[in-house]
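Missing here is one protein chain; the remaining ones are kept as they sit in the complex.
Residue numbering begins at 1 within each chain, and the chains themselves are lettered A, B and C in the order written.
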Amino acid sequence: MFQAAKSLDDALAAVTDGCMVVVPREVSGVPMAATRALIRRGVKRLHLVALPTSSLQADLLIGAACVATLETSAVSLGEFGPAPRFAAAVTSGAIKMMDATCPALHAALQAAEKGVPFMPLRGLIGSDVLKYRDDWKVIDSPFGNCDPIVLLPAMKPDVALLHAPMADRFGNVWIGRQRELATMAHAADRTVVTVEKIHDGNLLDDPVLAAGTLPGFYVESVAVAERGAWPLPLPDHYAADAEHLAEYARMAATAEGFAEYLDRYVYERRAA
Amino acid sequence: MFQAAKSLDDALAAVTDGCMVVVPREVSGVPMAATRALIRRGVKRLHLVALPTSSLQADLLIGAACVATLETSAVSLGEFGPAPRFAAAVTSGAIKMMDATCPALHAALQAAEKGVPFMPLRGLIGSDVLKYRDDWKVIDSPFGNCDPIVLLPAMKPDVALLHAPMADRFGNVWIGRQRELATMAHAADRTVVTVEKIHDGNLLDDPVLAAGTLPGFYVESVAVAERGAWPLPLPDHYAADAEHLAEYARMAATAEGFAEYLDRYVYERRAA
Amino acid sequence: MSMNAAPLEFRSEELLADVIARLIGDVRHVAVGNASPIPATAALLARERGKGRPYVSLLGSPKNTFWTDGARELFDCAGQGRIDVFFLSGGQIDGQGNVNLVSTGDYEHPKVRFPGSFGSAYLYYVVPKVILFRVEHSRRTLVPHVDFISAPGVSEQNVFRPGGPIALVTNRCLFSFAGGRFTLASVHPGHTVEEVIENTGFDFDRLATVPETPAPSPATLALLRETAAPQLAEVYPQFARQVFGVGQAALSS
Partner (left out) sequence: MSMNAAPLEFRSEELLADVIARLIGDVRHVAVGNASPIPATAALLARERGKGRPYVSLLGSPKNTFWTDGARELFDCAGQGRIDVFFLSGGQIDGQGNVNLVSTGDYEHPKVRFPGSFGSAYLYYVVPKVILFRVEHSRRTLVPHVDFISAPGVSEQNVFRPGGPIALVTNRCLFSFAGGRFTLASVHPGHTVEEVIENTGFDFDRLATVPETPAPSPATLALLRETAAPQLAEVYPQFARQVFGVGQAALSS
């Protein structure tokens, strides 16, 4: 149940070494301030699930050696090119890669949300994505006539980590249209949220705001982190910092440059 | 794709004799004005799905002989007592009853929403609800060890019929927290909506309103029906008309009284 | 159902709420279905005693529920293991804990049709503590075998079932439930074991001496009347007025 966090580090206590953390895609509110705090703390061996894709966040965490396993459908810096630390870690075998496809990650979390052991999904059959996923099964649908279909086991992360525009003092978090953030929280054991600001009053009291609210019932801690998605965008609030992302892409192209990036923007806390 | 309806009757053209119609529970916005219009038009042989329960709406449609099959988890007038026309029709065999349990109806619609042939659901095993549902299957979960689980076939209604606080001229409908209305629309072939009023501007342009909006992409027609849920409540807008519901319960206790109710409140259009 | 026969300083509803509050115990989240004022009173009492724990959801009350994911959220929440206590009733309840919310007689040609199973065929399996609550304690309601099993009291070993019934509370007594059978745990003040046997259609176990259900303590009655009742009045105004006297801090009788 919700407790107000004293600090960002305090809020992140739930993200322990070796735990399974689910994080959202770039346009849904990526907790980058929290990501930098985790790197500073030196979190290790994460099973990182990026729903369903990631960009800078996964690349940073991988480069900083925080990740043991990555489960996602794609990591890319988009218009700024490939994700260099991700590509390097996969080709060197430094991380275990669990390649997925976007709707499979959504469905697996929805299975946990609904308390069922699996969810079916069309597609996948005949792909190498399926071939390399021993944890996925194929059955003959009992509603068809020789109709194979993939079943995905429910995914229950230890922690859902997300960034949102605002929360109130009851732990209610306004997520707007990014409803997969609610599914993440429903599926995860514990949910940690950073927000731009605290909303006065109770978000659930206003039917219009309530429609876009993740109830505090599912939230363990909330910390304020202004511009907490920087340098990534927060939809309807601020755009990506293209200049910074281009700088990241340049620096992270080499291990040395990446180390310098960490020194400059993560450890020194000069960010934002 | 969305087209503005000329009238309520016009909007209801999609609800044809014999079609499968899904309608929401009492507290999610029941299209009662539309229900009376359908009775006046004399719609026949509906396969009515009440998600997941119903009250006055199902009782009225059944009493007026519009329903061939009823699929739901419960029909009751709540504090006003049993639903008399429903009980009479089931005991006389006038309708085919498909008893369900609430989460099964949600899951079956979510299967259609996700384009999968079935959804698993816990519970049910050993109940007579399952025993009388030949369309539901039990499999041994491939993720368990001798772990039986029920699979529910996807439910794809012909029409989703709902009432909401407002829509805009693009067919976008504000549904607020009643998110099962979105699932109904996603699952159904066509969606028909009545609303209290038309919102000026585009609901999707405002991120706060957009969070509670069913996009017009899924909506076939919208008609304005002020107090369109009367005598049932519209959450955050108006309460149930308790006096009228008590009168209904009294009148509908007999077939004669029910016929009089129809004459007075449905055919004569004195309602609201 | 009135307690007028005995010179008690509390109402039957207060006793039942106290019994149920004890059954709730130390848990995180109690959800109470629509139109269940006595379980709702019990949940609020438990929350007062626990200084905010358990979290209480009163279904049908927008002010006392947090749902923002539609009508499915209650069931998803239970499926996630986030609801610890729920309440069910039944048109019929039998000695194996089976509940019938559908009909009497043959299902295809019923004699009496009830509303339907609601969420029972799911929640009875997944909520750890389900408290059966049926005020009317008679051979009509408590039967040897239900005519239709909306949800069974027990399941085969291999059926996924973290939940199920722990007790049955009526206007006459408290039954506990374990191993597929009810045991008479206590008889409410003013009622007798013989009366319970006489009015129960199913077989149940009992000790040689059956205790009397403890009367609510003065502290409990004060909590009920002064703290729980005003909160209840928001959701069940008629019940709160009738049982506790709306806006009054204490009960006059």
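What to note about this one:
Here is the rule we use: a residue touches a chain if its C-beta (ideal position, glycine included) is under 8 Å from a C-beta of that chain, and two chains touch if they have at least 3 such contacts.
No experiment lies behind these values; they were computed from the predicted model shown.
By the touch rule given at the top, the unshown chain touches A, B in the complete complex. Only one residue in the set A:Ser28, A:Gln57, A:Thr191 or A:Ser221 touches the chain that does not appear here, and it is A:Ser28. Of the candidate positions A:Leu130, A:Leu151, A:Met166 or A:Val219, contact with the unshown chain belongs to A:Leu130.
Within the whole complex, the absent chain has one touching residue among B:Leu8, B:Ile95 or B:Ala112, and that is B:Ala112.
Taking the complete complex into account, residues 24-25, 27-28, 51-53, 72-76, 78-79, 82-83, 86-87, 90-91, 93, 99-104, 106, 110, 121-132, 144, 146-149, 177-183, 235-236 of chain A touch the chain not shown. One chain is missing from the display, and on chain B it is touched by residues 1, 112-116, 172, 182, 186-187, 204, 210-218.
Assume only the chains that are shown with their structure count from here on.
By C-beta contact pairs, the most connected chain pair is B-C. When chain centres are taken as C-alpha averages, the shortest distance to the whole-protein C-alpha average belongs to B.
Relative to the C-alpha centre of chain B, the farthest chain centre belongs to A.
Each chain gets a centre from the mean of its Cα atoms; for chain B and chain C, those two points are 29 Å apart. Measuring from the averaged C-alpha position of chain A to that of chain B gives a distance of 36 Å. For chain B, the set of residues touching two or more other chains reads 110, 121-122, 144, 147, 149, 177, 235-236.
Under the contact definition stated at the top, the residues of chain C that touch 2 or more other chains are 67-69, 75-76, 79, 126.
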